[in-house]
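Heads up, the thing below is written out as structure tokens.
Note that this complex is displayed minus one protein chain, with the remaining chains in position.
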Amino acid sequence: MIARRDLAARVASVEDLTRTCFRLELTCREPVVAVPGQFGMLRCGAELDPLLRRAFSFAGVRQVGEGWVVEMHIKEVGKGTTLLRRLAPGARTSLLAPLGNGFTLAGLSGGRLALVAGGIGLPPVLFAAEVLAAEGRPFDLFFGAARASELYEIDRLAAATAAVGGELGLCTDDGSRGEAGVVTGALERRLAGGREIGRVLACGPDPMLRALGRLATARGLDAELSLEEPMACGVGVCLGCVVELEDGSLVPSCKEGPVFPVRRLGERWRS
Amino acid sequence: MIARRDLAARVASVEDLTRTCFRLELTCREPVVAVPGQFGMLRCGAELDPLLRRAFSFAGVRQVGEGWVVEMHIKEVGKGTTLLRRLAPGARTSLLAPLGNGFTLAGLSGGRLALVAGGIGLPPVLFAAEVLAAEGRPFDLFFGAARASELYEIDRLAAATAAVGGELGLCTDDGSRGEAGVVTGALERRLAGGREIGRVLACGPDPMLRALGRLATARGLDAELSLEEPMACGVGVCLGCVVELEDGSLVPSCKEGPVFPVRRLGERWRS
Amino acid sequence: MTPDLRTAVGDLRLANPVLTASGTFGYGLDLEDLCPPERLGGIVTKGLSPLSRRGNQPPRIAETAAGMLNAIGLQNIGVEAFCSDVLPELRRRSVTVVVNVFGESPAAYREVIARCERAAGVAAYELNVSCPNVSAGGIEFGHRPAALASLTAACRAETGKPLWVKLSPNAPDLVGTAQAAVDGGADALSLINTLRALAIDAVARRPVLQRGYGGLSGPAIKPVALRMLWEVHRALPSVPLVGIGGIETGQDVAEFLLAGASAVQVGTAVFRDPAAPLRILGELERFCAAQGVAAVGELIGGLQWL
Partner (left out) sequence: MTPDLRTAVGDLRLANPVLTASGTFGYGLDLEDLCPPERLGGIVTKGLSPLSRRGNQPPRIAETAAGMLNAIGLQNIGVEAFCSDVLPELRRRSVTVVVNVFGESPAAYREVIARCERAAGVAAYELNVSCPNVSAGGIEFGHRPAALASLTAACRAETGKPLWVKLSPNAPDLVGTAQAAVDGGADALSLINTLRALAIDAVARRPVLQRGYGGLSGPAIKPVALRMLWEVHRALPSVPLVGIGGIETGQDVAEFLLAGASAVQVGTAVFRDPAAPLRILGELERFCAAQGVAAVGELIGGLQWL
């Protein structure tokens, strides 16, 4: 396991990705090593409101000169994310990372690997795609959003899929780009069309993940979902972020997740 | 009376004046008119901690192009002032101003006008000096601080006093610049030397103001002190900032002050 | 669709549910340039006693995390000055005026009400029972159900206007005191007043406030206020409630309405933003419009419990 640290970080850049999402890049002096699916707990301000850190998945990590740059994609939804969007380059913050487990990228026994992202669920999926592309492992990627203007980073996704001869399937609810309808529909159509899918790795809004959970359960597909539970500590001590497993137990998703194989998850995610 | 407003303001600049004090310039689109001694209540952040605004005296106001620039000198002492020091140019905030009364600059019946500042008490005194200089009314100015490095804006003070042929008396507790000792001592020496002082206007730390209060009371000098009481609202409704008057009543210093003639003040300020 | 913001606290009809809280908006006109009182649901005056009071020695306030302490000591201009110098103008502007009343004995409370009854322009009374009851040896009226019931009954005898009792969150038995106030004849209950608290200056080794303890207000107390409101609403569902405690936004107001309040009061938020009550009202209107709430009344008590 990569040792978690409370990293001193500085804002390298804040850049809009869509109307509501932005890219935040942080520079750390200490080495940052993380696998796709892992996340960090980011301090949003120096004062006591907002009190808690916020959880964000890694969209990528790269070494730049002496430092390490952590890339995150953040949707502005409340007070913490609003403060983050307003950060000026150079501002200091703290990032507790890497936390949680990651997607299982290796060890596919048969069929193709499908990455599925919905909306702001893209960051860990993009990270996985770029890692897979760099390692030369083939995969297909399906990315859905409400409308064309909310699909972003298409060039990077296209480059990564192209590098390994995979498909990039885009979907929008309103049909303004790519296939019309939800992203799980695209996956179902591939399955119906006879594509052998050996594993699905997904991140996105709850309804999408539940639909995938149902699909995977019905078809006996190997699938892993990255879940988002409200978190206070991110390190397993508050027991705030629990997810119900198949055996009825409640486990902290910051430690045992955020990525869970569908077969381990309770009813809520499978029916 | 100039109408108070809750002005939308943007940070124009933040610049260090001494090791602990900085100049904050704010730009407002609406006209800002204030007299020396008046203050504003400044929001220090968007979130609920720190909860209350902070009171700062005006060090000057000038019209620049379409907007008005408000100058403040702020000492970093706690969480609000720390946040302010870190503001980036362009950041938005709100300034409720102008509030309170001001120093009595006009109507001197005899003797010279003496302005006295201690440490971060300089802003309203500098403002008064520049207004007096512009109006061609003579005055002397005494400015004291702990050490030479805490005396600042000496050029502007020298220019203002010189413009009207007044004296600029500098003092440091450790004698590292100007006269050694407290600033009230300098004033006492002028009085002892036979200078006729018709009125004293002062702002500074409590011990300095109390010393001046005693001096003024003992000598029957006309003196006005700008007091600093903890404030919540700045507009007279919380009754948090009261000062005891000579008649025993407790009045909000944000409304009836912050400038009080010594003769109106209770014992605490006169003995 | 413009949401219908009208509400009523018992028989008292209000143009909208946003009032100002006692002690944070002066006597109603002090901030009229920044927040016109006639546009609000109403104003609650600073607590009035028979004679003017000087209040406590400073320091009287201390900031805390997302909150503040105060120990003003009920400084006020006295009921006479209020009725002759302030009330006529409030009336001219058709402001809905709730007079916050306090005293150290039931007779003092009655005296304040009696004086207001002789004037015109008071819409309702709110009894502040978080003051020491001299006849009961300094224990707060709001802490003993029996004392509270008889105080309320004494005030009830003075007026036919709506009588609100403002509950203290420090009382040993919240629902018991609420019931006692209703038994004494209260038409509505407002809650909460400030939480008894302490701030310490570690360097000086003294309390920050000259009086030692102070009352905690502001956003910090909102979750406690909501809990108390809902507890009282569940226990006494037919009693009209006025919610108070840390309200900063229109969404906060919606939360208080859902927990059973028919109206709310905005207090400490005024210190941060003197136009807060108006801003909050606008936010509430937009919240209702966005959520398809045609009338704020739909929200009242609408919390879906477990």
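Going in written order, the chains are labelled A, B and C, and every chain counts its residues from 1.
We adopt the following convention: contacts are C-beta pairs under 8 Å (C-beta built on N, C-alpha and C of every residue); 3 or more make two chains touch, one makes a residue touch a chain.
Since the model is a prediction, treat every value here as computed from it, not as a measurement.
*Asks:* May I ask you to name the displayed chains that the omitted chain touches in the full complex?
*Replies:* A, B, C
*Asks:* Among A:14, A:191 or A:242, which one touches the chain that has been omitted from the display?
*Replies:* In the complete complex, the chain left out is touched by residue A:242.
*Asks:* Just one of A:3, A:106 or A:192 touches the chain that is missing; which is it?
*Replies:* Answer from the full complex: A:3 touches the omitted chain.
*Asks:* Just the residue numbers, please: which parts of chain B touch the chain that's not shown?
*Replies:* These residues of chain B touch the chain that is not shown: 48-49.
*Asks:* To test your reading of the contact rule: which positions on chain C touch the chain that is missing from view?
*Replies:* Per the touch rule, chain C residues meeting the hidden chain are 64-67, 69, 172-173, 195-200, 202-207, 211-214, 216, 218-224, 226-227, 230, 246, 248, 251, 254-255, 258-259, 287, 291, 299, 302-306.
*Asks:* Can you list where chain A touches the absent chain?
*Replies:* Counting only chain A, the missing chain is touched by 3-6, 43, 48-53, 94, 96, 229-233, 235-244, 248-250.
In the analysis below, only the chains that are shown with their structure count from here on.
*Asks:* By that same contact rule, can you tell me which chains touch chain A and chain C alike?
*Replies:* Chains in contact with chain A as well as chain C: B.
*Asks:* What chain lies farthest away from chain B once each centre is taken as the mean of the Cα atoms?
*Replies:* A
*Asks:* Indicate the whole-number Å distance between the mean C-alpha point of chain A and the mean C-alpha point of chain B.
*Replies:* Result: the chain centres lie 54 Å from each other.
*Asks:* In angstrom, rounded to a whole number, how far apart do the mean CA points of chain B and chain C lie?
*Replies:* About 37 Å separates the centre of chain B from that of chain C.
*Asks:* Mind pulling the chain A residues that touch 2 or more other chains?
*Replies:* 48-49
*Asks:* At least two other chains touched by the same residue of chain C: list those residues.
*Replies:* As it turns out, chain C has residues touching two or more other chains at 65-66, 219.
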